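Yeah, one chain of the complex is gone here, protein chain that is, but the others are all in their spots.
Naming follows writing order (A and B), and every chain is counted from residue 1.
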Amino acid sequence: MDLKTKALLKSIWVFHVSAGSCNNCDIEILDCLTPRFDLERFGIQLVGSVRHADALLITGAMNRKSAPRMKKIYAQAPKPCLVIAVGQCALSQQMFRYSYNVCEPLDKILPVDLYIPGCPPRPEAMIDGIVKLVNKMKGKK
Amino acid sequence: MKENIKESLGSRILDWQEKSIRRIYFTVKKEEIVETVKILFKELGLRFVTASGTDTPQAFEIIYHFSFDKAGEFYSVRVLLEDKNNPQVDSIAPLFPGAEWIEREIWEMLGIKFIGHPNLKRLLLADDWPQGDYPLRHKEG
Partner (left out) sequence: MSHKVIVPIGPYHPLLEEPELFQLHVEGEKVVDIDIIIGYSHRGIEQLAETKHLDQVPFLVERICGICSSSHPYTYVLAVEDILGGEYKIVPERALYIRTIIDELQRIHSHLLWLGLAGHFIGYNTVWMWAWKYREPVLDMFEMITGNRNNYAMFKVGGVRRDIKDEDVPILKKALDDLLPAIDMFRGAVMDDPVIHARLKGVGILTKQQCIDWCVVGPTARASGINIDVRRDEPYGACDRIDWKVIIEKDGDIFAKTVIRILEMYESIRMIRQCLDKMPRGEIDAKVPDIPPGEGIGRVEAPRGECFHYIKTDGTNRPVRLKVRAPSFMNVASDKVGAVGGTISDATITLAAVDPCYCCTERVAVINKPDNKKILNGWDLIKLSQEKTRKLREGLEK
């Protein structure tokens, strides 16, 4: 487990899922790959299949259609897999909380390792969050 | 265009309100809606924008919104469905396909049946949403 996690941290491959978001957070995530912030130089890359993922980036307030799919996706990801909740909707569902179509918040469904607040969080905030997570995981060993 | 509409629809118009120079609302009987829409869309060439359903204490109200782009005028056709236990109205989807989705949405949100709709099934709500629960209906009490 330790060796796997260590290898994972060197170059995290992320799979991004939107569980009913307004799209802002998703675009800011993609912004991180663009030349101004350029996360790919750290080895962080978006992958096309959840089976290649080291981390799941989840945005959006859970709604009824997407909550069961989140569980399925998490089950399909090879462990160890980090779960990162991006944006206020994934954290606490903000103003959509009492809607008829929105169900439990993300951390009641999946074990979340990192919360990045903001609406939408700036790319700098996301990078800062990931750095903190990596340091924390290294500190554990 | 206002004169053209008044002339073509004649006695079908039950009441006519001009809330401002570009906003005209008129009511027709629900049995006449298909004929009315045929005249507005096919003969007079107005553009269908959308339809909105509302739950009011007296009746269900559907408003079909049409735009006359050349003059920037907006015509909203109101239809009242008094029978709140079994609301139904003829579908305008057979006239042009652009109306299919919006009638599906009104059906699943308010429970109004559109007779003659080619594909009346769920659009936005999850498959396991309980039957008979219509989110936009105002609850009693």
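Operating definition for what follows: a contact is a pair of C-beta atoms (placed from the backbone, for glycine too) under 8 Å apart; a residue touches a chain by one contact, two chains touch by 3 or more.
Everything numeric in this text was worked out from a predicted model, so none of it was measured.
**Student:** Looking at the whole complex, which of A:9, A:50, A:91 or A:109 touches the chain that is not displayed?
**Tutor:** Only one listed residue reaches the unshown chain, and that is A:50.
**Student:** With the full complex in mind, choose from B:18, B:31, B:69 or B:83 the residue touching the hidden chain.
**Tutor:** The single option touching the absent chain is B:69.
**Student:** Identify the residues of subunit B touching the omitted chain, counting contacts across the whole complex.
**Tutor:** 19-20, 22-23, 25, 47-50, 52, 54, 63, 65, 67, 69-72, 74, 76, 96-102, 109, 122-126, 135-136
**Student:** Which parts of subunit A are in contact with the chain that was left out?
**Tutor:** 15-28, 30-31, 34-36, 46-51, 60-61, 63, 65-66, 69, 72-73, 76, 95-96, 98-102, 119-120, 122
Rule of thumb we're sticking to: only the chains that are shown with their structure count from here on.
**Student:** Need the CA-centroid distance for the pair subunit A / subunit B, whole Å please.
**Tutor:** Centres of subunit A and subunit B (C-alpha means) sit 42 Å apart.
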